[in-house]
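These notes are about the structure you will find just below.
Removed: one protein chain of the complex. Kept in place: all other protein chains.
Order of writing sets the chain letters: A, B and C. Residues in each chain are counted from 1.
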Amino acid sequence: MSILLEASTRVIVQGVTGREGTFHTEQMQAMGTKVVGGTSPGKGGSTHLGVAVFNTVADAVKATGAEASGIFVPPPFAPDAIMEAAAAGITLIVCITEGIAIQDMIKVKDFLRGYPAARLIGANCPGLITPGAAKIGIIPQNITSRGPVGLVSRSGTLTYEVASALSASGMGQSTIVGIGGDPVLGLTFKDVVELFEQDPATTHLVVIGEIGGSDEEHAAELLARGSRLKTVAFISGRTAPEGKRMGHAGAIISGNRGTAKGKEEAFRKAGVAVAETTDEIVGLLR
Amino acid sequence: MSILLEASTRVIVQGVTGREGTFHTEQMQAMGTKVVGGTSPGKGGSTHLGVAVFNTVADAVKATGAEASGIFVPPPFAPDAIMEAAAAGITLIVCITEGIAIQDMIKVKDFLRGYPAARLIGANCPGLITPGAAKIGIIPQNITSRGPVGLVSRSGTLTYEVASALSASGMGQSTIVGIGGDPVLGLTFKDVVELFEQDPATTHLVVIGEIGGSDEEHAAELLARGSRLKTVAFISGRTAPEGKRMGHAGAIISGNRGTAKGKEEAFRKAGVAVAETTDEIVGLLR
Amino acid sequence: MKLLEYQAKEVLASLGIAIPPGKVARTPEEAAAACSELGPVAVKAQVPVGGRGKAGGIKLAGTPDEARAAAAQIIGMDIKGFKVPLVYCETALDIGREIYLGLTVDRDARANVLMLSAKGGIDIEQVAEESPESIARLYPNPWRGPLDFELTQLVFDAGLGELARPLAAVINQLYRAIPELDAVTAEINPLVVTKNGEVIAGDAKLEVDENAMWRHKDLEQRYGGVLEGDPYEVEAKKRGLTYVSLDGDIGIIGNGAGLCMSTLDLVQRAGGRAANFCDIGGGAKAEVVENALAVILMNPRVRGVLMNVFGGITRGDEVAKGLVSARDNLKMQLPLVVRLSGTRAEEGRRILKENGIEPGASAWDAAEKIVELTRVRA
Partner (left out) sequence: MKLLEYQAKEVLASLGIAIPPGKVARTPEEAAAACSELGPVAVKAQVPVGGRGKAGGIKLAGTPDEARAAAAQIIGMDIKGFKVPLVYCETALDIGREIYLGLTVDRDARANVLMLSAKGGIDIEQVAEESPESIARLYPNPWRGPLDFELTQLVFDAGLGELARPLAAVINQLYRAIPELDAVTAEINPLVVTKNGEVIAGDAKLEVDENAMWRHKDLEQRYGGVLEGDPYEVEAKKRGLTYVSLDGDIGIIGNGAGLCMSTLDLVQRAGGRAANFCDIGGGAKAEVVENALAVILMNPRVRGVLMNVFGGITRGDEVAKGLVSARDNLKMQLPLVVRLSGTRAEEGRRILKENGIEPGASAWDAAEKIVELTRVRA
């Protein structure tokens, strides 16, 4: 099995006629993702890549029964696209767009409280893939393979690298979820770990974190309460310089949280193996 | 018994130190209403009319366990006072203030969706009274008496007149609720009628409506579905001139709804006796 | 506060909406000058009611002389009770299509509603009745305002998808009339798409919430007082009364809008016609009663006054004393019937009788009495 996304999930692509939308929709189709439609205001009624194009997500949902959406639109329009998807009843929203203004995302997060069934992945993320079944986003399917390892990560290419290494050593993946690197985002590590915990097909878990924020710590707290998954964590950015800081507001809010050291300790306390380099992950997971 | 308000209800007054607030708080206390506190920013810690004054409603609720609030503040501040009460956990909010901007009330109504336990009465209303027990607002207690008649009305003095006539003919009231005359308001006729329907102490009901809107029609529809209450309705404004109209937007939205004739017909269809003058109400109710 | 067309257009322009070139003219000479400057114009009566076209309040003028003549005819005309104070001379648009765009409060939904229809023009009310589905609607969240995707859906729902961008822009601009002006109605009908694709407001209606005027004192200063309204209403407003002129001969005073309305109903039922609606509010203080009586007595049509007062916290005996002194101060000669109920109504009625004022036994009795008294004098 898998989490969030299956071969039968009905997917639309917002911004399907754009350059990025076209390229990645083709990739998604190539691995068998059930793409049932796309949106592009003003192009409703036409067909693109063999799928029906609609003016709005509401129209697309009405016509196709879509449950999931991949968003490939530029940053000024992506926040609206997320809200449109939620309001139209989409329950899995994957926003690839990088560079969305933080205040826009804060508004989007508040908007989504009105749609508790809608799960957002991203923005600024590679999306998710259930190997051999379907993907929404840009994770290259050729480096993935089916198996029992759940993988959740804040980083894009680091995810690819780890997935690739897992596949090369015969450890396939149930689902790979790139939750994205923005400070204000949709599903967090904790949310995704909870889903993996409930997925019988997932027996192992890799968490790839990063400095900043407390999301890794929250996931570690969850795992500390007891987990059936064999888990390895990796945190990047131990030597990254602290941003040249200005003003105290950020420091007052975040205090000492968010360091690589703190995150690694949190995982160790939870009984989770911590890899010091990505090369170590596969070995620790066996 | 009664609806909404009992002798044991813990009440605060927002704007307790103002002229109106002071006068009506005294009246409320005079009939035994359990006034446990009041608010007036900057006067926290003092005592007024024998009750503790707080800076904010949150402080007052924390200290007194208040469940209900009467709002006596000028129109520019009343919308904020309503939201403050709801956010602090007050579940019965009575706003007497007349002249609140309609856009402010539209925002307040949306805000209240986040606090489903909070019931708002008004604004621009005389409030409510459970004769012999308690009142919040400005309904003169000396014209009311205890008994089985529920009374709900959009008009202030018309309510007093009817209550007075009921009392004079020996028909006491369970609770009298003045829901207010503004186009955008809190509890509607239907909401209050539902409450009376569930109150064993109420056996009779008087509904005093007015031209405009569809709230009377909605209450009539509810009563048409079957009611244990002997009900009389009265609608004022049959001969009121239509506002000198400008633009079509209002007409497109309201169509032919809102006339006195339409409302009276709706009640007659529901099997409710309709009084043509207020003098007829008592006779029809017996 | 209802704005006149030219005022509403000024406001729309300040919100960023395109309007046709136009000039206000208070005299025929000004209209001629406007036409010299603008070329052929429509000379339009400025009154805050619809239907001015049918009433002869809009004339086309190709030359300054024609504009002068048209303005001479229109200025001072009476349209539905409004004396036309000035005209607006506006250049004609090269109309490609006419769209309806409106914004108002939907009382039942307790929300604002935006309405858009491809079937713009004067018969929009008929469209609403016959094919309501051709008017697309959007209820924006009041804190968020209309979101982009909601506007896109609205425009496509109205069958105007090919104009999605310019229309979404205009709708956003019109919507600003809510946060910036407390508009309760803002309407552009027709919203004209010219033959070369510009989107321009062909007409404009704008009504601002009276309860929000404290936020918009500039509007009152800028646009208040242009219109010569009913003189009694103007006087009542000065005295802080809620007063509406009607066309009968019996003056009405009530405390509370509902009581006042039901008093009108009773007078009509008794065969009379009310000269006004005058709500003096809950307190019924002597000074307010005197102000109300004074305004009502200004109207020479009035043959008698019916006052329906409920004594609540202000007791009936106090109300009666105040009323007697008001009558005496104003040296009022016309018949006056008073229905007094509520607290200490008995004492109040006794005081009235002692001072020669007729108390009604009930509201209905009082209505019958005043109708009879005014009929006798006719």
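In this section, a residue touches a chain if its C-beta (ideal position, glycine included) is under 8 Å from a C-beta of that chain, and two chains touch if they have at least 3 such contacts.
Note that the structure is predicted; figures quoted are calculated from it, not measured.
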Checklist entry - Out of B:M31, B:V51 or B:A81, which is the one that touches the chain we can't see? => result B:A81
Next on the checklist: Can you say which of A:R19, A:H248 or A:R286 touches the chain missing from this structure?
Outcome noted: A:H248
Checklist entry - Hey, which of A:M1, A:I102 or A:A117 is the one touching the hidden chain? => result A:I102
Checklist entry - For subunit A, which residues lie in contact with the unshown chain of the complex? => result 27, 75-76, 99-107, 109-111, 126, 138-140, 142-143, 153-161, 164-165, 181, 183-185, 208, 210-215, 234, 236-241, 244-255, 257, 276-279
Next on the checklist: On subunit B, where is the contact patch with the chain that was removed from view?
Outcome noted: 41-42, 44, 55-59, 77, 80-81, 83-84, 87, 111
Checklist entry - In the complete complex, which positions of subunit C touch the hidden chain? => result 141, 143-144
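Just so we're on the same page, only the chains that are shown with their structure count from here on.
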Checklist outcome for this item: Among line, ring, star, complete and other, the chain contact graph is line
Item to check | Inter-chain centre distance, subunit A versus subunit B - centres from mean C-alpha coordinates, in Å | outcome: 50
Item to check | Whole-Å gap separating subunit B and subunit C, where each centre is the average of the chain's CA atoms | outcome: 27
Item to check | For subunit A paired with subunit C, centre-to-centre distance based on mean C-alpha positions, whole Å | outcome: 56
Item to check | For subunit B, residues that touch 2 or more chains besides their own | outcome: none
Checklist entry - Which residues does subunit C have that touch at least 2 chains other than itself? => result none
